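Of the protein chains in this complex, all but one are displayed in their positions.
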Amino acid sequence: MLLDRAVHYRAMVRAGRVSEALRGVAVCLAFFEDSTRTRVSFVLAAQRLGAIPVMLFAQGSSMSKGETLLDTLRTVVSMKVDLVVVRHRAAGAAAYLARHLDAGVINAGDGTHEHPTQGLLDLLTLRDAWHGRFEGRRIAIVGDLAHSRVARSAMFGLRTLGASVTVAGPATLLPAGIEAFGCEVAPSVEQAMRGADAVMALRIQRERMEQSLIPSTHEYARVWGVNAERVELMKPDAVVMHPGPFNRDVEITSDVVDGPRSVIWRQVENGAAVRCAVLERCAQGRRALTAAEWPEPLSVEVPE
Amino acid sequence: MLLDRAVHYRAMVRAGRVSEALRGVAVCLAFFEDSTRTRVSFVLAAQRLGAIPVMLFAQGSSMSKGETLLDTLRTVVSMKVDLVVVRHRAAGAAAYLARHLDAGVINAGDGTHEHPTQGLLDLLTLRDAWHGRFEGRRIAIVGDLAHSRVARSAMFGLRTLGASVTVAGPATLLPAGIEAFGCEVAPSVEQAMRGADAVMALRIQRERMEQSLIPSTHEYARVWGVNAERVELMKPDAVVMHPGPFNRDVEITSDVVDGPRSVIWRQVENGAAVRCAVLERCAQGRRALTAAEWPEPLSVEVPE
Partner (left out) sequence: MLLDRAVHYRAMVRAGRVSEALRGVAVCLAFFEDSTRTRVSFVLAAQRLGAIPVMLFAQGSSMSKGETLLDTLRTVVSMKVDLVVVRHRAAGAAAYLARHLDAGVINAGDGTHEHPTQGLLDLLTLRDAWHGRFEGRRIAIVGDLAHSRVARSAMFGLRTLGASVTVAGPATLLPAGIEAFGCEVAPSVEQAMRGADAVMALRIQRERMEQSLIPSTHEYARVWGVNAERVELMKPDAVVMHPGPFNRDVEITSDVVDGPRSVIWRQVENGAAVRCAVLERCAQGRRALTAAEWPEPLSVEVPE
């Protein structure tokens, strides 16, 4: 299983070792949105496994000359690039590329849609915290559910493994019909967190204020922020998560970020391990299969 | 010969293998203009051969502090960088650096002047298409001849190997005296392509419209674009080329790009192979010769 393989790689990374598993495999890291943790962890993973990384940004590329995303990446793949890791603001970008490129495509975040490797690292972090059992466990996800690809990917994985999910957030940031994802909606952060086994605070983007979706960061922190008092409402062994980058003292207080319940840095560490496992899995797929037999990509397609 | 060596490397690249041929050789990729295919193929080539790549852009470098191009690269070369791959908007930039740097200098495009590795990949693509014989073959090169370093480098190589070249394009984009390059000028794209063994469509840059050199992209496509009907005027085994990035349905129609005559993606694949061969050749030169015996650089000097 992918998470077990990630645990294997976590040990390798912790020991500062490298492998030759992906020797000769070229990996294009196509990041058309800002990113630190996802980009850096994929770059490190590729190099630790002996692959050949090549960076692609919108700026400085032919896309600034009007070339389409698909033609730019078709060009890169024609140079015998085996794997494409793509982050793009358009929902469905990775799935679209996966249908048209003769390469393994890994979704590193597509708009507000999905962020599957983030979902996997969240699952790995919770599997550790929950001693391997998801059944009977409940997580509260708090904040800007409407714009969070992180929340979507986590909910999808958690529901599949048997955990239940409660969401809470300002009405302006809760998508209509979110219950269809199999989660409960709580009217307040307190009710969402009470008795939970974990809480995931979501990042609030400053532009949401300009769009009048939230009143002010101070107001947001007071009503929806994850703070020490609210953490006490959870089970005694419950953990605090955040996908990062976080706004200290807005959606989560600084003392909680750095406190004993926080597994935020473990999420980052698991991210490095998960990306090793995902690159390996996709490279194996490329080697074993012809393009016609290529299995479902990691990315999930957008319903038309 | 360089093209044979490129064929050797094409097989290596296709097999996803790497070599240690350039182990310990540091290669500076100095790209002062936007580029995807040239930059990425050189980065991949350097890494596949075991070299040490280091990127240099105008932004983020000391050139933003007013340092000259030559001083910046002299600095890099003083750190024992053996090869400098340079793209620069000034015609003659690579030749100038080659005269003053104690390093192998590879021209990756200098203004509207030359793009020698593109020329080599075009030759390799045509050698395959034409089963190794250039004599008696004819290529039509269509479009913005005035600003195309790609066309110049291709014409130079094709004439040397014995093929003939017919050019066609708007009068505003045909340099006066282009016949001196040993090509014929046709009054229309149809007359250029009729009976040809290949056509190379050149990229139209949007800024040419602002300069009133072409009326509109629609008009351009109608009068000078390479489309399916015009492709039928060529010999039955003739191929369609474009250096990329292309404007679909402007200088070339989308169905032709993706059609059976198109060798556009093979050009890209050959580019990756040619750059391996060029890096190897230049590194061998560095190792075998002292600076004084250094042979003519790949780049061609601009007549003063």
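Think of it as A and B in the order they're written, each chain with its own count starting at 1.
Criterion: a contact is a pair of C-beta atoms (placed from the backbone, for glycine too) under 8 Å apart; a residue touches a chain by one contact, two chains touch by 3 or more.
Note that this is a predicted model, so its numbers are computed, not measured.
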Contact with the hidden chain (one of B:Asp4, B:Asp71, B:Asp237 or B:Asp255): B:Asp71
Contacting the left-out chain in the complete assembly, out of B:Ser19, B:Ser61, B:Gln191 or B:Asn227: B:Ser61
Contacting the left-out chain in the complete assembly, out of B:Val25, B:Val40, B:Ile106 or B:Leu121: B:Val25
Positions on subunit B where the hidden chain makes contact: 23-26, 28, 52, 54, 56, 60-68, 71-72, 74-76, 78-82
For subunit A, residues in touch with the removed chain: 13-14, 16-18, 31, 34-37, 39-41, 43-44, 47-48, 57, 203, 205-206, 244-248, 265-266, 268-269, 271-272
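In the analysis below, only the chains that are shown with their structure count from here on.
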Centre distance in Å when subunit A and subunit B are each reduced to the mean of their C-alpha atoms: 40
